[in-house]
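Left out: one protein chain. Kept in place: all the others.
After this line comes chain A, so read on.
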Amino acid sequence: MLSVGSISKIKSGDCQEPIVLQITSLEKATNNKFKVTLSDGQSSNSGVLATQLSELVDKGDVKLGTIARLNAYVLNKVQDGYFIMTTDLEVVAQDENFVAPALSAAVTAVASTPNSNRVLKETSIQNTPGAMVSPGPAPSPSEDPRLAKSMKTHEGGTPSSLNAVHLSPTPSILKGFSPLSTPTGHQTPPVTPTLAAAGTPVQHVTQLAVASEKKNINLIQQLHPYQDSWNVKVVISRKSPLWTNKGPPKFVVEMADSQGGQIQGTFWRGQAERYHEVLQEGKVYVISKFQVKVANKAYNSCKNEYEIHFNDKTEVLEAPDQDTSGMAAVTFDIIPIEQLPKHVGRKVPVDVMGVVVALGPLGSVKRKSDNSDLQRRDVTLVDQSGKSVSLTLWGDLSTKEPAATCLEEHASRCVIMQVTNCRVTDYMGCSLSSVSKSLLTVDTQSAGSSNEAAEALKGWWKSQGYEGSAGLSFPSVGDSATVGGKGSGNNTGTRSFGYLSDINAAANAMSLPDPSARPVSTELTGCASVLKSDQTFYYLANPETGKKVTQQHDGSYMSEDGSMCAAPQHRYVYSFKLVDFTGETWANIFSAEGEAMLGVSADRLAEVKDQDADAAAALCKAAQWKEWSVVVSSKSREYNGERKMRHTVTSLKPVDYVQQCRRLLDTINKF
């Protein structure tokens, strides 16, 4: 009865003849239209019944299983496929025994909306190494045999193994779909209804299928970007709200596994809508098939070099054992207060633990944006490093426990406060500020290594730190960050006076700052101790833009962006060894500064070099050992996984003795 093969025919453009199709799914959409899946016995496609036909459905003439002749129809192409829009159909026959492919009653009708991200998962995982993935929009079917079979084999709808039918375009996935075709049918368990379409008309599922035990679980520690068939068993430590403001919806979760590894994952678009309600903080899930990428530190402050991006292939299942005791997401990385200045300005939040020596009053600040009040309170912490830091608690952290207890007790006894995930700012030199992620614990309520640290801190305090209220003097770490040898910043603000020993210390530090961190500018007085004359001093540049140009066949010069110039200019780029009385380092120098150092323009040097190598060498030698007031910008770069500090001269001026003298005198006075 069905016009077998007609669907493929109309897809190729032939929409003239009436065709007879069966309605294998039926769903009411907005504005009183009905969305259907139409099958010709061989293939299926999504379709829509025109509004005038809706009454047929309402009357009951057209229902699930109805075989109808479509007299008038058109094929509309949408982003991922087609749908058949029919304006005139007549019922040919009814299939009373028709059973929708999806079995469990709780499963929502599989709406064949072209855009729906249908995820019908098969929960018996043993069958397929990576279980089922939902394809994006999949109106073009090759589910036929399945559908056909399902209609035959599942009369009466035995729940058996099949929880849902996976409608997927690719045969390869089909083969994963065994329950239908394999004799062994299914395997284990479960159960519950699967996820239905997300994307458009909200059919969020309230329950996820539960994973079977036998998956091969990977640890967060093992994840890397070069594979995507991972399975992790994680607890959701935090779930962000669903962001819909700037573009497609998305949300982010922070996950932790049984080894304490942490990682952040992002759900995008359809996945976001689908999973946002479903996933709950504190519950354990088994998540499979996602992409691992290098973490973008601008949007990710989780302590992992990678981050996860969930996609259409991702599967999320509830873990059968919800035991989260081993999954403490927090591995504290406590930083001594005196080292905090190093972290100023970087986006990575820090953990600090210290004894509370002062607690400010509860104050409130008006938000500029909406004039609402924001509570704040300052706490001063000290630790074994002998320095104190001011921590600002915002919002709830300032009002609720445990801050409240601290207030009463810190005067009378040693109260240890630990804050995780707080930001280091350069307010007053160096201070801490709580963020939404911050966790405040008082008196070591947390387990793990931090307990020992807390004990050590208590011990130190009792023996050395505490001297009665009078004798206490802990210099603020903020002071040393701004003053003390570094002089006051110059007009540019971020620059501070220093010495090469400081620059080198930062460069040789165990962990170089993140390449994404802002470059640090340091002003110092130094000389060039080595200026090799046999290096490449310059490049050819477009005099207007400064961009590198290469010579073309016709003698003209063109830069990368296509702009031409007839007469290129030489521009300096060379390196030299910068030295002051504390140390030395290699630095790079460009254009104007390069010219100041050498005393000749790059064009002139090029000329001299061509003619007389000795003269060029002499020029370089003459440039050595001249004292300059230099501003060096230091930034770390990553090459092949290795981080190196690169120093660039951003300013080169003759020494202003008066200014330097002033600085020196100030330093001496503060000594």
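Here is the rule we use: contacts are C-beta pairs under 8 Å (C-beta built on N, C-alpha and C of every residue); 3 or more make two chains touch, one makes a residue touch a chain; residues count from 1.
We adopt the following convention: contacts and distances are computed from a predicted model.
Think of the chain that is not pictured: of "Large ribosomal subunit protein mL62", "RNA-binding protein pop5", "Replication factor A protein 3" or "Exosome component 7", UniProt labels it "Replication factor A protein 3".
One chain of the complex is left out; on chain A, the residues touching it are 658, 661-662, 665, 668.
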